[in-house]
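Presenting chain A:
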Amino acid sequence: MRKRTFGFVALGAAATLLLSACGGSATGGGAESENEFDQGSTQIVNPSDKTGGTLRYAIEADFDSADPGNTYYGWSWNFQRYYARTLLSFTPEPGEAATELMPDLAKEMPEPNDDFTEWTVEIQEGLKYEDGSEIVAEDIKYAIARSNFNGGTLTLGPQYFAEHLDQDDHNVYEGSDPLAGFDSIETPDDHTLVFHLKKSFSEFPNVLTQLQTAPVPVEADQGELYQENVLSSGPYKFDGKYQPGVQLHLERNEHWDPDSDPVRPALPDRVELEIGVAQDEIDQRLVNGEVDVDARGTGVGPAMRSTLLDDEAVQGNLDNPYTGALRYMNIHTPIIEDVACRQAIMYAVDRDSMWRAWGGEPGGDIATNLLPPAIPGSNPESNLYPSEDGKGDVEAAQAKLDSCGEEDGFSTTLAVRAENDNEVQTAESVKEALARVNIDVNIESYPTADFFGQYAGSQDFVRENDIGLSLSGWGPDWPSGYGFASKITHGNAIMETGNFNTSELDDPEVNGLWDEALLTEDPEERAAIYEQIDTLVMENAAILPVVFDKSLIYRSDELTNAFYQPAFMMYDLMPLGVDRD
Partner candidate 1 sequence: MASTGSAASDAVVRVDDLRVTFPTMDGDVHAVKGLSFEVPAGGALGIVGESGSGKSVTSMALMGLHRGSRAEITGAIEVAGQNVVTASDKKLRQMRGNDIAMVFQDPMQSLHPQYTIGNQLIEAYQVHHPKAAKSKARKRAVDALGRVGIPEPEKRINAYPHEFSGGMRQRVVIAMGLMCDPKVLLADEPTTALDVTVQAQVLDLLDELRRDLNMALILVSHDLAVVAGSVDEVVVMRHGRVVERGDVRDVLSKPEHPYTRALLDAVPRVEVSRAQRRAQDRADRVARDKCEGVVTKPGDFKAFTPATGEGEPLLSVRDIAQSFKVRGGMWGRATDFWAVKGVGFDLYKGETLGIVGESGSGKSTVSRMIMRLLEPSKGSIHFEGKDITHMRERELRPLRRDVQMVFQNPYSSLNPRLTIGESIGTALKVQGERDGKKIRTQVQDLLERVGLEPNHYNRFPHAFSGGQRQRIAIARALILKPKLIICDEPVSALDVSTQDQVLRLLSELQDDFGLTYIFVAHDLAVVRQVSDRVAVMRKGEVVEMGDSDSVYENPQSDYTKQLLTAAPVLDPDEARRLRAERFAERDGAAA
Partner candidate 2 sequence: MLNYILRRLGAGLLLLVVVTAVTFWIFYVLPRWAGVTPQGMAAMYVGKAPTPEAIQATVDRLGLDQPIAVQFVEFLRNLIFGQEFTFGRQTVECAAPCLGYSFSTNSPVLPQILDRLPVTLSLGLGAAVIWVVGGVSVGVLSAVKKGSIFDRLAMGTALIGVSLPIYFTGLLALSFLVHQWGLFPVSRYVPFGEDPVSWFQVMILPWVTLAFLHAAQYARQTRAGMLETLGEDYIRTARAKGLSERKVIFKHALRPTLTPILTILGLDIGMVLGGAILTEKVFSLNGVGAYAIDSIVSKDLPVILGVTLLGAVFIVVCNLIVDLLYPVIDPRVRITA
């Protein structure tokens, strides 16, 4: 292990020597790329099955946790699949097919009962962990149990299982038998799992793609410390401990059987993730070919962004995909109670200037609906509050104000995250636009880390400080209307603190449609319901969409099989390989 670190350093030195010989343009020299701008958004770029080499990742901020059962970062869900196989997976293909599901550990797709409250799935036989022991159904059951029923030990991951499984209070870390009494998942044999849900949930298979379904044997679990040495079920295993904030190196897992895995070609011999590298430094190394992929997947930082956009020679190395997120403004229904007053705001804002606040063309598209374009049921063409050139319809806004009895306008407070420049500029734009109809907006900025915990996401704080508006952004947990929007529009999702349904929309019709969707098996029918919800939310004027933002990603020519996977809102990391001479 030590020797290899040394080898890496030597390699780095050799690479720089090579570079300096090229005369060093800002873009690392070499020939212009044969690929096209934004090619990776829709196609596999540099398809190859060449194996070997080291795939080098770098990232600025650490994992929330390297434990697959305890993580909620998008890139982490993508990356940890190197060592954690899940029951199901998204299809590793570009374009629309990417959001379809396929089996990973599972033999076939799970079977629901009639009302989607019971799901049965079988896993493949003969699967092994990195130590050669066999993966059995009970390990998956335990992994799920520990991730959601742990007495507050592991709190960072999603809580879909806790929400949906028909399970009484349980804590795997109490009592001598961790699974005694955990009967919401049955394991009739070593290769079958039966899930019992409280309520109908047609999109349950999406939850089964999550890392929490990666198997963990009871004996291997060390609670919070498990992340230091995760027992791999995937093609790679930890090479030494995970060092928080420093690095995670992966080497091949000899016990992984490629034939059992339709998702991971596992091309490189080694995967190295360097943590704590400054964003500007990552971007620079990326462009110089000293790093292959920025693991965060949200593209280059603002400094490099403008450099790259201006450089003709690198256009073929750039992808400009949707991040999958919606940037929007919450209109808080308990503060601005009259729907007409909220609609006045929807009319009055200047969408064009807000779009510019996000960087215009490469920054994203003007959003006039709720669901991002990659999600089935999205209709970006829909626009309930049209205006000429998107500059806002002042007359319509004034008419709405008249009808809600606030002819002379009113004043309210807009909460923004202090560290987010785009949002601060958006807020300025909102203030200016609303002033046209005498709505006086007072902008208050709050620290990002506590924005939802203590400020805009705290019911008390919002009421005490009369905060009528707040800026926010949201990405899907999985690419469906439910996976994207239920947490921000369903009345059940309203929380006292940490409230992401920040507008506190609690519309019976919307709630009913969400529940209906969960009973609907056909994805296309569900998509139709989601489109209805989208329209209703717009009518309620609870969420004012700003942009579907886009990232700018630098794609190295040495990187093979790069394509944008909307389910992860970044490149699918599993197929990636390197082709170096």
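How these were chosen: all candidates are chains of the complex that A comes from, given by their letters.
We take it that contacts are C-beta pairs under 8 Å (C-beta built on N, C-alpha and C of every residue); 3 or more make two chains touch, one makes a residue touch a chain; residues count from 1.
Nothing here was measured: the structure is a model prediction, and the numbers come from that model.
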Quiz prompt | Pick from 1 or 2, the complex member that touches chain A | solution = 2
Practice problem: In the complex, go through chain A and note every residue touching candidate 2. | Solution: 2, 5-6, 8-10, 12-13, 15-17, 19-20, 24, 26, 61-62, 64-65, 72, 146, 151-153, 155-159, 162, 172-173, 178, 221-228, 243-247, 274-278, 280-281, 284-285, 288, 290, 449-450, 453-454, 458, 495-498
